[in-house]
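One structure, pasted below without further comment.
The complex is shown incomplete by one protein chain, all other protein chains being positioned as in the whole.
The chains carry the letters A and B, assigned in the order they are written, with residues numbered from 1 in each.
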Amino acid sequence: MKPWRYPARWALFKMDDRLLLMFIGAIVGTCSGIAALALNHSLHFLLEALSHWRQHWWAFVLPAAGAALSSLFLEKIVKEGAGHGVPEVIYSVSRYGGLIRLRSAFSRLISSCLTIGSGGSAGPEAPVVMSGSAIGSNIARFFSLNDRQRVTLVGCGAAGAISSIFNAPISGIVFTIEVILGEWTALNIIPIAIAAVAGTEISRALQGDQIVFSPQVFDIGMGDIFASIGLAVFTAIASIALTHGLRSMHQISGKVKAPLWIRAGIGGSCVGIIGLFLPVVLGEGYHFVHTMIEGNFTPGLAFVAVACMAKILATSLTLGWGGSGGIFAPCLVIGSLTGLTYHRMLSAIWPSVNWVNEGCYALLGMAGLISGMLQAPLTGIFLIVEITGGYAVILPLIIVSAISATLCHYIEPSSFYLKELVDRGHLLRPGTDARVLSDLSIKELLETDCVCVNQNMPIREFIKIVENSRRNYFPVEDDATGEFVGMLHLDDIRPYLFNRMLYDAVLVGQIMNPNVETVLPDDDLTEILHKMDSQRLFSIPVVVNNRFVGMISKATLLDKYRKELMVQTTS
Amino acid sequence: MKLTIDEVAECLDVPSSTVERWIRQGRIPVSKSSGACFFQKSILYVWAKKHNLPFTLPEEKITQIDEKKSDSLCNVMSFGGVYHNIRGNNVDEVLASSVKNIAFLDEDGQQMLLTKLLEREEMASTGIGKGIAIPHPRMPMDETMEEPVITTCFLEHPVDFNAVDGLAVFVLFILLSPSVKIHLYLLSKLAFCARDASFVEFLKQGPDEKALLERVERLEKSL
Partner (left out) sequence: MIPRILHIFQNTPLGRESLLQAAYFSKQLEASLIVYIPQHIKFLMYFDNDVVQIDLDPSYLYSPDTAKDHAAEIIKEAGVEPLFLEPKHFTASSLPDIPADFDYMVCPRSISDLSAKIGFGYVGAKVRNIFNAARFPVLIPSYVYKPWKNIVVFYGGSANASNALKLGFQIRKETRFPLNLFTYAEKAPGDYRKEIINMGLEDDLNRQVDNWRIFESGNLVDNLYHVPHDALVILGAFAHGLLRNIMFGSKLEKIQAALANNLLVVGPKYSAPI
């Protein structure tokens, strides 16, 4: 027992574990900030190293090779699945108190670096969130912290990573609360804020206090605010298109009978071919976002619209076919392209109106797409405000974000990150019914005070047992084998109760109900409840190996459920 | 005061596996030393109050259970005593002479009890059949009484008690108890004994106190 491994037992932290979480949260924020910077720098390095090859006609194999390598790395070396990892983080937070494998702390960094650095259309943010969260989780594990503390530290890791990569502390906090944890409590907010500050600070210390996109001055008129409602519709359409594109590409690639890395290679080479004609689709694409915001993106309406669709396609190809990376950066590119398209359409239809600079629409488009894809309007608003360093666009920003998120929610009830989890019933946000039910196990609800009766027992004997029992249900067993054969309810003997003649003539086995629904101790409580509801049962026996183990009844469930809910919701 | 997991589970009325899970999830304040978990009672009490959970210490529970426990029929009967040859020709008379045998009541108390017993008889006969009656007041005796008492009175001649089966009653079990719960408990035990035909035959012989109590004890064991 080394005392430094158990900081939760130090006198200082025994007073209030918030102090402990703040202390460790700062460490986690710093570590995940460094991870984010490492990815950022290696991406830049790789982009520059490969840049002189991009001129050649065969440059389309670069993204193919990158995607194939990243898939090989994930599958063979670290033995993890493809994907960007955010659903995995949310899953582990939902179900396992934020336990994440140590290897996740670096696996996605390397694989996404290979994919994006070689030109694949994906973003580095989700991999960074995954590795930040994994760092938080493993630090918590090292110090033997409990689930609640570990979840907070996972949040700290995610906040630190986002804060560091965008130099945007508020976005880090908001993203964590809105997307990763789904809960805003007095206990977790301070450590997460501290981690976000630590992440930002480390990024500023190591690469200078630079705002991702240089701030612009926009003169926004009344007309622009109304026009932004239309833009929200467009961004919502683009988000839905991207969501569907990703999903259908995933399904198509699933049908191809080839090893995963070859699939990733096929997707990558398609992206490479598109990239030969439209270089805007390649890589994370921040460079183009930059020019668009500054208003220096010269091509015309048709080109921008095609580029927008091409980027959606390229992103779907990269991620759907097995490349590694997130959707954050592509969202920003697609968003700004959508914004630009919309602005040029407006200018073409009403040339006389004095619209604000197109850069502003690019910003609004980005916010709209982020809000739409993640269905997290606050993240969209704060991210754009912070990465552009300007507060001037806040009004249309709020409108676009809110409307885009709502429209997307209307068409796709669950966001891109959560879709898979919701479909499999794995999204367990704190304080919800699903959460409480998943925490309660059969073992905790089992009532074992039932008196078992024998199937060859005459009613006379049974009535004696009834006199001394407190339950209405009696499991019936076989005398010889002890196997469960059926249930007997007190109601079943009512017709014989006042007819003493039958006391010895009728056996328990004759009046019991032999076809009872039973459940196994491993069954999910949700399933059991569904079974009870559909059959209108009040209680149901748990049988394993043909042996009766206990009863589950709704009365006990209510009692335990209520206690659990009270424990979980008040903090 | 330190509590273990099992004690806490008992206090909160949840299974100990739930408490273990709460510890793992960090929902309950716990202290750990060298691998074992324990709880501070005062901290836990505050925690339970904050979450609106019931929190009763096991000792408190034990006393509650103690209340419910009652003495055996045999003890209760020996406390009340067994009396033979009670005189009287109708219900009022036998009850009046029986009540005089209840030693722990003074004369006023005996008079009051008699009124109560008669009130109860007016509502419905306490003759439960087979020549046995169990006179008792409708409401439990006043709070001064702590222990239940059964006074057994064998009558000189059987008396018509308006019993359910119309048979004349030859023995009275006057049942006095401090609470309804104990009353019902003793009543059911008495009724159980009365169902035994051989016991009733035995009663008809008017056995002395020692033999009666022995027999009751045996019957009670078979319950």
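Operating definition for what follows: a residue touches a chain if its C-beta (ideal position, glycine included) is under 8 Å from a C-beta of that chain, and two chains touch if they have at least 3 such contacts.
These figures come from a predicted structure and were not determined experimentally.
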Decide which residue listed in A:449, A:491 or A:522 touches the omitted chain of the complex.
A:522
Which listed residue, A:54, A:204 or A:426, touches the chain dropped from view?
A:426
Can you work out which residue in A:51, A:468 or A:545 touches the chain that's missing from view?
A:545
Positions on chain A where the hidden chain makes contact:
79-81, 83, 88, 91-92, 95-96, 99-101, 103, 141, 144, 420, 424, 426, 441, 443, 446, 521-522, 524, 544-547, 549
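Note that in this section only the chains that are shown with their structure count from here on.
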Inter-centroid spacing, chain B versus chain A (mean Cα positions, whole Å):
61
What does chain A use to touch chain B in their complex?
1, 6, 8-9, 14, 17, 97, 145-149, 439-441, 443-444, 560, 563-564, 566-568, 570
Help me check something: in the complex, which residues belonging to chain B touch chain A?
12, 14-15, 17-18, 21-28, 31-34, 50-53
